[in-house]
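All protein chains but one are shown in place.
Residue numbering begins at 1 within each chain, and the chains themselves are lettered A, B and C in the order written.
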């Protein structure tokens, strides 16, 4: 099967196979905002979930075009848009506490979205307690870098569950790199979803689920496509080059465990990680971009 | 008061104030091993604990002199000695699982002992489960880097407690940088103790305790002195220079929040972190130094 | 002798020893700007240079108080002030090329000012050549991280000289961490000087000089005090505590090779490195802070 973590590609694959219409239990809207275009796919029943291969819930995709062209003021607009969409998915109240988890491997560039995003996220939980006069109006934010199984011996989900059980946050945000089907989507969009996250699902090694079901509070998954599975790429390339239809399975073991990523991935990851980090800060506190910069340094 | 995390300095301070003898409830032995000299201080009652300012328990100090002079074969001997002392403090059985936690701030060189040590520790918990034919004889080891309060919003001890509650390990090893009183001790010794660890105690900000009392299983604290408190240094310097006796308090606020550390600290930390990491691996598995190198790469 | 790289402390030491007046060949001015107070010490003859222990030239010290208090808009004001003072010292023309060198050891937190600053400096030399329509109005900037002798086998000055001989830049900026005499000055000021830089002078191992004399073009040294020499600290502490006057030499070998630095050094270095990097970008190009952020990402 063609590997993708993107709801918009799952929808696209379904449409390519069929009539072009969405299943009845799925609804899509698209609108243009100051910070970029926003596509929202809502899956409201089990039949649609099975048809599209994605759990029931909301999937919001942001296309921050002006920011990607490095236009003036575009970072502020994209971060504000992201913050507002994230805040709305989280459904927070004043005084809530939030656990922000970054998944992935800092040492592998396209898998480093989680750890890199965390560098831009304000940890405030200890400050709200110790400096209430300054930070009393902030939400209490804890920041957790999960590391990766090979280095820790623990699934990312296990660590997040352990910490969440102890801290009992009112919401969880989990940031991870995603796999796309098309190269042209890499580092071009941000996906938010209230269905949570299945760590490692994007790179072929699905682990435990992090969701409202397993954690008991809203869990928003936040990601950016950073790699394409090599066999998925090959299948798509073959079709595109007019060689007829192939499936990733046709390539057998060849390409297994391989990922395709742009040569410019490092700079693109820096841009997207900063956007996600600021988006989280703007969602969780009443701050502007300049305030965040002053606090993070 | 003069700040130190070293049991041998606590004993020394007590002896400087008094007759030179140890209190009745404390006992000290010293012996020479292939990997270095070993001093063991045992505190067996509350009176001795109060006299020395250290909780009841065992404190083992290793002086890996040949290793520090980079003599041939000395790394292997020092790592083997450390492994054997650590194994004996942990009192492990076959099949036990162990959580190894590294505390401290990787971005501050003398505070990076914990994270740096972890780079040399084999995480095996997932391998024992998934590759029993190869790793069946290994103990299950999980590796946790706690990060620091300013970046995470969570005390190191909180994260370790959370993970330990979920994983229920049979023992915990906590690695952290220590504060010494004398510059000449920096990066010259390793201290092991079965009293656990009070994270951050070495740098003036004591947090919650990690010990058999709080975790219910053996907790060994493992550390290396890497800094001297600036006011402690000043007090000692003044005495040494024949200016009469002073106390750190005499310097008031001046020097508060300051640490003294060698200019060569980076290389010294690398050496000690590698020694500690290998010592942990040798304690937890039936491996030699070369096996660990082949597995870690 | 008390170790300091700060012109303002050299002046202060001279004044403590004497009448309080400056030598005739030295002149000092102080003014308040939007971005902070600015002190300018000019040494115009050899007698004053010898009296103060600093080469003839200009020394500009900036006190970015509002920025250090993280006030709103203060980063922009401090970076603009730094950029304008630096531009004036460099005396650049349109189309000039500049080599920006960062000295020091990234692995030792208080010695990492140079490498950290470079992360915020735009390298444009290749872009001016390859994308003249977009970057034609930029000065050609090359960015060189020298590494440290222990890792490279080469003095920082040797590498800079080698690259400067080949690139023939119109000016050189050399960024390095400085040693102060007083703890209270650490990470509180920025010093600019048209006398260039003597790499490593701040930490006791003077190497070759980088100056207009050795390079043939303007060389501006740029630094922030990040450490105090342990023996200098001890001498100052002793006086301050009313123990009478001492000299660093009184402490003999004790404390040699040791440095004193704040526990919060990592965060302070991040702030100052960002300020210096942006200051350099604003000095070299007609850009605002937001433009630099958009370009660096």
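Simple rule for what comes next: a residue touches a chain if its C-beta (ideal position, glycine included) is under 8 Å from a C-beta of that chain, and two chains touch if they have at least 3 such contacts.
What you are looking at is a predicted structure, and each value in this text was computed from that prediction instead of being measured.
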Residue in contact with the excluded chain [from A:10, A:197, A:224 or A:260]: A:260
Full-complex contact with the absent chain, from A:4, A:61, A:109 or A:124: A:109
Touch with the omitted chain, as defined above, among C:41, C:62, C:78 or C:143: C:143
Identified contact with the non-displayed chain, of C:159, C:215, C:258 or C:271: C:159
Touching residues (missing chain, whole complex) on chain B: 70-75, 267, 270-271, 274, 290-291, 293-295, 297
Absent chain, residues of chain C that touch it: 118, 123-127, 140-145, 147, 149-155, 158-159, 161-163, 165-167
Touching residues (missing chain, whole complex) on chain A: 105, 107-109, 150, 183, 203-204, 230, 233-234, 237-238, 240-241, 243-244, 246, 250-251, 254-255, 257-267
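Just so it is clear, only the chains that are shown with their structure count from here on.
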Most distant chain from chain C, judged by the mean position of its C-alpha atoms: A
Averaged-CA centre spacing for the pair chain C and chain B, given as whole angstrom: 37
Rounded Å distance, chain A centre to chain C centre (Cα mean): 41
Multi-chain contact sites of chain A, meaning residues that touch two or more partners: none
